[in-house]
Every structure is written in structure tokens, then in C-alpha cells.
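For this depiction, one protein chain was excluded, whereas all remaining protein chains were kept in their positions.
Moving on to chain A:
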Amino acid sequence: MSSKEWIRLEGLSKHYSETKKITGIHLTIEKPEIFALCGGNGAGKSTLIKMLTGIMKPTAGKVYMEGKPVDPRSRGFKEHFSYMPDEMLFPRQLTGLEVLTFFARLRGIHDEKVLEGLNQVGLYDVRNMPIKQYSKGMQQRLSLAQALLPDVPLRFLDEPTNGLDPFWVFRFKEIILEEKKQGRTIFFTTHILSLVEELADRAAFMQEGKLHYCDSVEYLVHKDGVYTPLETVFFG
């Protein structure tokens, strides 16, 4: 175990069929850091996050936390992270405030923090509006607020900028950098490589269920001595 290593995945695999599978993922997550998992549609990014958050049971492989094996489905592990799903649809009959209050109370978080959370993602003024009147971007921000609410050391964000307008992508970057300053690890998936270059400390590239690159962004873009965009590194 290296000194900064916090969570380690060893040979994590998920087998659906011969054409749809994730094979032998070896990866370490450090604390604190911003880690970006990149790849195209269907590359297996969301599946990997689902295995890490205990939603999906891996076919093979193990997860270690501080050198000890952990079950991502265990309550103990779940207390260490929050999760923002990809394209979450909240109940249309509820208001933003009701949704966030529900998730906050599940973790024993005080109602005052809910209002702060709504304010952080710009939904305070529409907190009493039913979700059915929210745009896709507003729902995405509510989903982000849900993931930012608990005081946990690790946040898994699955395609967090999907549906966000340029201002909220900018705000997202600010929020994530602030989270890292507070000592947290952000593990997010994206297919926007410019976002990875701007934000991430380390990045990995997934394709057809396999991890092809995993290193610091600084190293990846300068490994030939000159700046090479990640786009070229991964696809060039």
C-alpha cells in the first residue's frame, strides 16, 4: 500500500455477456484528490461506480480500504461516501425541499443544512416548486445537492455535468475544488475531456470494459515532453 493510497480495487470485474463485460479493474483512490474516470458511452464507467457504491455485485475482484478488504454493500463502507447517479429522476409530486429534506434525514442531517445545500446549487428560490416544474439542469443540480449534503470523505459523481448550463458547469468546478480543499476525494465520471484537464488530479480512461490509462493528468498531458491534449493522448 502506497502512502497516499486510500481505496484499492483489485481485479474488479463484472460479466454480463461476452460482449458486455468489465474485466480486471486495478485502481487506487487517494485522499484527498479529484479523480476522473473517462470513456465513451457504454465503456463501463457507470458500472464501475455501481460496483464501488455497492449497487452492483462484482463477478470477481476485491475492494480494499486502508489496506483492509471491505464490502461496498456494508453499512460501514456506505457511511464513507455519497453518490450522485447519472440522470436521476426525482418524484414529480414532491418539491425540491421535500426531496432534499428526505435524503438529509436518512443520514440524520439537520434541516438547516438542507437550505444551505439548496442555496449552494441555486435552487433555494424554487425550493417549494414541485419537481415536475424543474428543468433537467435543475434536477441535476438537486441530485448534486443530495450528494454534497453529507459530511463524508468520498463523493462518487456519475456524469455530474450532464444537462448543466455553462454557468453551472463553472460553479460545479468551483464547488468540486472547494470540496478537495476540505480534504475530500471526488471520484467522477465524464466524457468531457476538457473538464478532466481543468479539474482532475488523476484520470483513467475506460474503453470496452477495460482500463487503458490511469495516471496523473499532469503526467498524461506532458508525457512526451510537450503539452498534448487528453483527447490526443486517449484517441490519437
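Rule of thumb we're sticking to: a residue touches a chain if its C-beta (ideal position, glycine included) is under 8 Å from a C-beta of that chain, and two chains touch if they have at least 3 such contacts; residues count from 1.
Throughout what follows, contacts and distances are computed from a predicted model.
> Which of the following is the UniProt-recorded protein name of the chain this complex doesn't show: "Phosphoenolpyruvate carboxylase", "Succinate dehydrogenase", "ABC transporter permease" or "L-serine deaminase"?
"ABC transporter permease"
> Among A:Gly11, A:Pro69 or A:Pro91, choose the residue that contacts the chain missing from this document, as touch is defined above.
A:Pro91
> For the chain left off this view, which of A:Gly39, A:Gly54 or A:Gly117 is in contact with it?
A:Gly54
> Which chain A residues would touch the chain omitted from the figure, given the whole complex?
Its contact residues with the unshown chain are 50, 53-57, 73, 75, 78-79, 81-83, 85-91, 93-94, 98, 102-103, 105-107, 146.
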